[in-house]
Structures are given as C-alpha cells and as structure tokens.
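With one protein chain held back, the other chains of the complex are shown just where they sit.
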C-alpha cells in the first residue's frame, strides 16, 4: 500500500466518448437525435430525391396524398408538390434555426461576457439595454423588425436573432460573474494574461455548456417564430418554408387538411427533437453529481 | 350552386328621375311574410374604427354605417333610387345640379333633416375631407338652399349628372350639421358614434369586438321598417375562426370574402348557407399586375404582351378564386354597365408564344436558366392577392423569367410601389367605384402627385390617353361618354400599362335564416331596412 | 435632514429610478424603429380604406404632423409623454389612453390566468416528474409537455376551435363575450369565462412545459442538497420532505423567471388573440405595427414597460417573502 501521490491514474476515454455515453443514457434524447438526423437528411437531400423546384406547378392543385405518385404527399393550392416543399422546407427551417441561433448566441456571448467580466458601469449600460430589449414583447419587436426590413428569409433570420439574444446574454453574464471569481481566472490574471484572452480563452469555454444547451431552445424558438410570421402572412414566399406551407395551408384547412397538417407535424417533430436534444446535451455537458 | 347568377339589371347611364317602388329581389320567396324582431350578426374581417362615411369612403365603413346613416341616392337593381333625395336635375350648362330633399326625416337625436345639413356636409366634408370625393367635388363652389328641402350644387365647371348620381351612393352621406358645426370635424366624437337618419340607431362600439345598432322606431319609411331589432357587426380577423363562427351559428353573414376561398366552396355545399356574388355588383375589383415602366425591360410592350400570354388566367380563376371570377378586359369591369366593352384585344394563355415573343424582344434564356430577373411586390390584401402574386411568379418562371417576391405589410407595399418605385412588377387590386371617373382613370392618367397609391405611379405616360381621359370626364352626353370609355379600354388592352387580369366580385356566405338579403347591387353598404330573420 | 421612508418604499423608489433610463431607451428606440419602417400610418389608413386621392393623403399627413422632421416628432411626443399624455390614435380616432384602458383588462385577465395555470400546473407536474426522475412517468410527462411547447400556437388554437366549437359545439369560437347576449351579473362572468377557456388553455399549454422543465430541474437539484439529507435523518417522510423542505427552495429560481415571462407571453398572445378575436393588447400591438400607429404602439410599449417593472417588483417582493435569506431591512 502506497501513499505516494505521483502515480497517474489510467487515462480516461476520449471526451467525446464520455459525452456520448452520458447523452445516450437519456432515451428521449436519443429519440430527439433520430428525428434530428432525419430532418438533417431531408435538408441535405432536398433536390436530390426531389429534383424539382418546390415552387413549380407539379400537378393538379389540391391533389390528395397517396393519389398520384408524381406527387406522393399531394399538392397545395397552386399545384406545388408537398413532398418537395417538405424537403426544401427542412433546409430552410434548419438554416433559419441554425443561423438565427448562431447570431443571437454570438451577440449574447459578447454582450454577456463583457458585461459579466468587467461589471461596473459597463455592466450597467449593457444590462439596461438588455432589459430594454426584454421589456418589449419579443414577438411585437419581431413584427416591427420584419415590417422595417421586409420579409426575406435573411432578414427574418436576423430579426429572430435580434429578438433572441437577451436570454443568452443574461445567461452568459451570470456564468461570467460566477466564473470570473474562480481561482483559475485569478491564476490566468496572475500569469499576466490579457482581458480579451481571459474572456475568450479562459472563461468562455467553461461558460459554454449551458449556452450550448440553451442554443437548442433558441433553435426551437426560431422555427416557431418563423412559422408564426408566416401565419400572419409575413413569411418569405420565395422559399418553401414549413411556416409558409402552414400559413397557406390554413386557408384550406377544413377541406384539404393535409396541406397544413403535414408541415405542421414536421414543425412539431423538429422542435420536439431540438428540445429533446437539448435535454440530452444538458445531461452530457452538465452532469449532475449523482452517485 | 357554386356560382350564382351575377345579376346585372341596373339601368345605368341615365338618371332615374322618379322614385322607384320598393320592390326587392334576392333569396326570399314572395310567400314568406317578413317577421319582426331578432338580432342579425354580421362578420367583419377588419375592424372599422372611424364610423363616418362622410369622412372615410370605404366599403368597410358603409357596411356598418349604411344602416345608420343614409346617402342622398342609393342604387338598386332597377337603377338609382331616391333615399334622402327625392329628385335631381341639372342645368343645361351642367354647372348647377338641383336636388330635392325628403321631408319629414329626423336625425336619430330628433332634429329634423334639412338642406342645411346637406350644404354643410358637402362643403365641409365631401369637398374638403372625404377621400375621392374631394377630387370629384373640387369644382364645387357652393351649395345653396333655396328652401329647407331644395339644395343647389353650384360648380365652376360642368359636372355630368350621371357622374354626380353614380357617386352619391358612396360619396353622398350627409352628416348632422348641428353635431358637427364649429367642432374639430376629424376629432368629433360622432365619428365613432354615428348619428344618422337610417333604420338603425347606433348603440355601442366595443373596440376590437363589435359594433351594435338597434331599431329606429321613427324611421321615415314607416313603422313597418325595419324588421330587425338589432344588428351586430362582429370583428373576426382570422378567416378560419370566422368560418367556424358561421358554422356554429354565432354569425349570420360574412361578406367581402370574409372566409377563405376553400371554406366558401365548402360552405356553398352546406344547406345552412347561401353563397354567391349577388349584391356586390357595385363593388367589383380587378386583380392586377403592375409594371414599373422605368425599367427598360418593362417598358418594352412586347415583353408585357409576352408576360400576359404567360399567365394562365383561367387556371388562376379556377384554383385561386375557385371559379368566382372572370378574365379582365381592361380597366372597366363588366359590372361597369354601359361604360364596359369586351371588344378589346385579348391575350390567351400560350407559354410557347410568350417565350417566342420574349426571344424576339431580345431576351433569350441565359446561362442561369432565366431571361431576366424581376423584383415583385405583392399587395398584402389577404389570401388571394397573395396567392395571385405567387401564381404570377410561378407562371413567369415557366416562361423563363425569374421573379423574386418581396413581401411587405400594407404601408411597406404602398411605399415601395407608389412612393419609392422600388419594384419591377407588383400585383394588387383595382377597386371599381360605380363610375370609371371616380377611381379608375387615375390608374392610367399621368400627372398624379408622386406617392399617391392606386394611381399611375408606374412611369407610363401617354398624351393620347391623358386627352382621352380628360374628354371622357367632361362629356355630358352619357352615350358619348360610354364610347369614350370603350376607346380607353381598348387602348389600355393594346398597350397594357397595367394588366387588369381578373375581375372578381366579392362573395358572401349567408345563413338561410336571413331573408331579403343581397337584393341590391351594393347590398352590404345599403340600409337593410327590409332585412329580416327567420328564426 | 433625511427623509425616513419605510424600506419597502425606498426600495420601490429605487427600482423606479432605475427603470426610468430603461423606459426612456425603450421609447426612443421604439419610436425610431417604427420611423425606419417603410410607409406611415396614412399609408396604412388609405390601404384600409381601399384607396384615397393625393390631396386627401397630403392633408392627412399635415393633420397628423407626419410632415415634420423625425426629431421634432420625437421631441413633441416625449414632451407629451412626460405629462402622461399618450396622444391620439389616428387609426382609431380615439385617444390612446382610452383604448389602452379598454384593452388592458382583457389582456391582464388572459395573462394572469394563463400564467398562473401554466405556473401552478407546470410546477406541480415538474415536481411530480422530478420525484420519479428518469422513470416512464417522468418521460411521458416531460415529452407531452414538450409536444405542446413544440406546437405552433396558431396550430394548437385552430385545432381547439375545430374540436370544441365546430365539432362539439361546447365553446364559443372567439370574442370576449356573447354579442347581444346582454348578460349581467353572474351570467356575465360565466359568459366571459367560457370565452376565455380556449385562449387561456392554448397559452398555458404552451408555457406549461417551460415551468415544468424548470421545476423538474430545480427539484432535482434541491433534492440533492444537504438539508434534505438532514431532514431525512430526522425521520421525515417523502411527502413532508417535498412540501416543507424541497418545494419552497425549488420554487425560488422559478419565481424569478415568472416576472421575466410577462412580456414574452404578451408577445405570444398576439397570435392567440388574433385567432380568438380577443380585444387585447397583443393584437392591438400587432395592428399598431402594421398600421404604423405610432402613438398607439408607443403607448403599448410604455404600458408594457410599466407592467414589467411592476411585475418584477412584485416578484421581488414575493421572492423576499419566500426567501428568508433576503431581509426587508
């Protein structure tokens, strides 16, 4: 029996392996992953399996699903192929979701990090601004932004990001406030590391896990917000987005319910998958000390 | 069943000088004796805030205030019908129009209705504040009251009587002088709580919810009228919810395409409802495609013709309007009566021809698969304007023209098209208001102040057209006037400054419990004194 | 001489002072934002009317002061606002304050019921799920909650209308009361309640899962804390643990978020109010943006800011009441 402490324990398996193990323990999260992968495949193969322009007239308007194999899921009011739109819609929805999330998290991280790290009047100014943004009902702000910028998909994405950054900013700020007092930050300062490097190289990587988890929430919200805009007729009609499909399918909801129900289900499943993924990521990245 | 006969029995063009019998047509059969009582609940898709037709000329406003405030003259299927006016005539030079007023009419507050009210309304509201009317009445110098019930309209330039009469149902609502004189007219409280002479008295306006009016016991047509105790206009913005409200019996009528086309089609097969376009003959609109002629490609007539050939109008009518429409034949709709003609150039759907014409015009398909790219602004006027815009884009792509759609809300659209000219093509609608002179010719005539919506802001200018329009407007002889308008129509179909692609009346869904409905060409705007409820 | 106020008043005053710059920022921001948007309220008005001629349009612009430079308009507005004059809505032809007052009741009723249902049921289910963490029950509760969260609110609302109004005929399609029903007293209350059932349910179902997940996580965290172990070692049973030891501590972080949720829910109610034709602030805000009804939107945002400040203040009080570590001294 030895008391010497210099011997190293067995090396641990790779971080990714550990993360995967913790993630996979959550069965619901696995389901979320499966749905997510399916959506991903749909987005990636849009145009391969369904080589047509989704906005093109592909058949007799309002063909029911499973009637004509040229348009397996039927057509909408303008004779557009619902299957093709569904695939292209996956691409648009993911694009909106991912870009809006990256953008809002980006803004949130910079503001939250600066605010939380420096504190004082900088924090005051930034947090008052954040509060101002939070006080305006986000959907109303979104409508105003879309009214200003117009309804192109790029602007919708930017607008969604602009109304979504406050929560991550507060979150990052809280993380930074708690992390900036940690000894490893003092250690870095003591080594003469600059503030910028401390913020981005030392603290940020440690503040990321909850943000990554929250990113799934923003992804989900982005898709819901886009669809709500489309519902109010403010979607981008140049692209087949699920929101647009529901927005237009709603007019024929009672007679041709599938026009809205198919993209509706797609949205529900996708948003659900993001939420489930988020829970799984939470388990993987922020393991609770359960014995 | 789907498409009810579009009744067009109005004898337009000549002024009816005598009162016509109060005969009604419509769905009610003769043997049903009208019942008194009941509350009719009417769906409104958008909320009307200002309830003064002498301040805001819009069908939405008439829809409610038509029951409370009456115009001097209304329109029936048999022609123009006296309401608050009983007779009208013009001087030989066309500069003085004499209107005899109905005696014994009282405002809802008990004050008598006299010429003073008409004179005040005409000078202070119709001429100064009311949209379209202020242009129409710009040459009105004064209104003289020779006695309490005779008003003489004095114009500095000749005013065709037929134009005057045709405008009156919409632009001829007097307000009570004693309630408006000496006040800030725009902020007068009676603008949202109207006082009129009509069969129903205003009760309350619950903003965001409904407007309610109740029976006027002192109505001038006699104790018999009106039949209903009450009318409520309910604001339901969402079309699906409105359809549900009709089906659950919470609403009796939805007009102006208040429910979606698919629901209209569905409910037309439902025994509980009558669906049709009757009663809108005076409220026809065109779905348009507007070009920005500042773009050299759009300025090329051959391109515009090719694009017209690329539009499958019949398909659009079938899929988007579900058959409740017909192809447009220029700026005047078939509901325009004598002023309408179908002897014009037409452009059949022929994509092959369209592509050939585009090739010839010097726009071959390029490497990216398109001939050229257009930025298109669709008007946000609801379901089928939007679909029409998307169909247009779809159709243009088929003939090799790439169309990028820029969606905006209403102010954004109006600004983008009519003020900033930031568009290549746009689609919206043109509303026909009884006479081409009221709001149609501004689509073709040059010289409208920049930024005026629904006017020629398209950069298209033709001196010949301008002259033709001015002459038609000043022409006093109805027949010559009609011929002038036929010529304008033909020219506009040749040169296509704007495509008046589809003419569609509005469609209403009415519960069979309502009787005597849709019995005038502007029924939703009329007074409903004879409407009754069979419950 | 110093003024001695009760601590709670001092605190309220301090919060108010802190809120002023935020509100000013919001007001100026909103004003400029709407000014950036293409078109103005006159465009919207004539759009609504279906047309107007040039002279009419020009006259309206002058009338509404829209022909003045933006900074002048902003200055005039702010000067009025300081006197609590919200101005006139050209769209409604009514003073903004009147309309806001009319709408506030409906919105507060909708929000208060939806939020309290979402909060109560969410917390209860969250705690319930946490006690059975990782079991089938837990998975089912969490997933069903998430499905509601994932459903676009308009989709959920439309489905409810189809089911409960059209198919079953149980509930009215929309509105806040039966028109021309002329109910009074208790009947009126029942009538309004029946109209609010679906919109409330739609809103609360969506926000329920938010509280559910939060509460579940919070309970799991608190359940691991030392004092729970202490209570167990004292011989306390599971129910007692939950009620006396875990719940109160677990609720604290959830309550903090309750205040922040208000404006989010107000945004979310835009769609729900539109579908159910409820005359609330959400729909009004949407309309004001579309109509460029500057004064109205500014009024709504101002009101919203005030409500958020008040709600946050109340949650702080509630928090202080619940958290013994915070002293009112």
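Going by the order they are written in, the chains are A, B and C; count residues from 1 in each one.
The rule we apply is simple: a contact is a pair of C-beta atoms (placed from the backbone, for glycine too) under 8 Å apart; a residue touches a chain by one contact, two chains touch by 3 or more.
FYI, contacts and distances are computed from a predicted model.
Colleague: There's a gap in the complex where one chain should be. From "Cytochrome c oxidase subunit 2", "ABC-type branched-chain amino acid transport systems, ATPase component", "ABC transporter ATP-binding protein" or "Nitric oxide reductase NorE protein", what does UniProt name that chain?
Modeller: The correct option from "Cytochrome c oxidase subunit 2", "ABC-type branched-chain amino acid transport systems, ATPase component", "ABC transporter ATP-binding protein" or "Nitric oxide reductase NorE protein" is "ABC transporter ATP-binding protein", the UniProt name of the unshown chain.
Colleague: Taking the complete complex into account, which shown chains does the hidden chain touch?
Modeller: When the entire complex is considered, the left-out chain reaches A, C.
Colleague: Given that one chain is not shown, which residue among C:103, C:245 or C:292 touches it?
Modeller: Answering carefully, the residue with contact to the hidden chain is C:245.
Colleague: Write down which of A:19, A:40, A:174 or A:193 is the residue touching the left-out chain.
Modeller: Going through A:19, A:40, A:174 or A:193 one by one, A:193 is the residue touching the chain not shown.
Colleague: Spell out the interface residues on chain A facing the chain that's missing from view.
Modeller: 1-9, 11-12, 15, 182-184, 186-194, 197, 202, 205-206, 290-291
Colleague: For review purposes, identify every residue of chain C that touches the missing chain, sorted by number.
Modeller: On the chain C side, contact with the omitted chain comes from 7-8, 10-11, 14, 225-227, 229-237, 240, 244-245, 248-249, 316, 320, 322-329.
The rule is simple: only the chains that are shown with their structure count from here on.
Colleague: When the C-alpha atoms of chain A and chain C are each averaged to a single point, how far apart are the two points in Å?
Modeller: 24
Colleague: Measure off the straight-line distance from the CA centroid of chain B to the CA centroid of chain C, and report it in whole Å.
Modeller: 39
Colleague: Counting only residues that touch at least two other chains, what does the list for chain B look like?
Modeller: Counting only residues that touch two or more other chains, chain B contributes 240, 408-409, 411-412.
Colleague: For chain C, which residues are shared contacts with two or more other chains?
Modeller: 37-38, 158, 162, 274, 289-290 - these are the residues of chain C that touch more than one other chain.
Colleague: Any idea which chain C residues touch chain A in the complex?
Modeller: Residue positions touching the partner: 21-23, 25-26, 29-30, 33-34, 36-38, 139, 142-143, 146-147, 149-155, 158, 162, 213, 220-221, 224, 260, 263-264, 266-268, 270-271, 274, 282, 285-286, 289-290, 297, 300-301, 304-305, 308.
Colleague: What residues of chain B sit close enough to touch chain C in their complex?
Modeller: 39, 41, 46-47, 49-50, 56-61, 129-132, 134-135, 138, 186-187, 191-192, 206-210, 212, 230, 232, 234-238, 240-241, 244-245, 247-248, 250, 408-416, 419-420, 431, 439, 442, 448-449, 451-455
Colleague: Where on chain C is chain B touching in the complex?
Modeller: 37-41, 43-44, 46-59, 63, 88, 91-94, 99, 102-103, 158, 161-162, 165-166, 169, 172-177, 179-180, 274-280, 283-284, 287, 289-292
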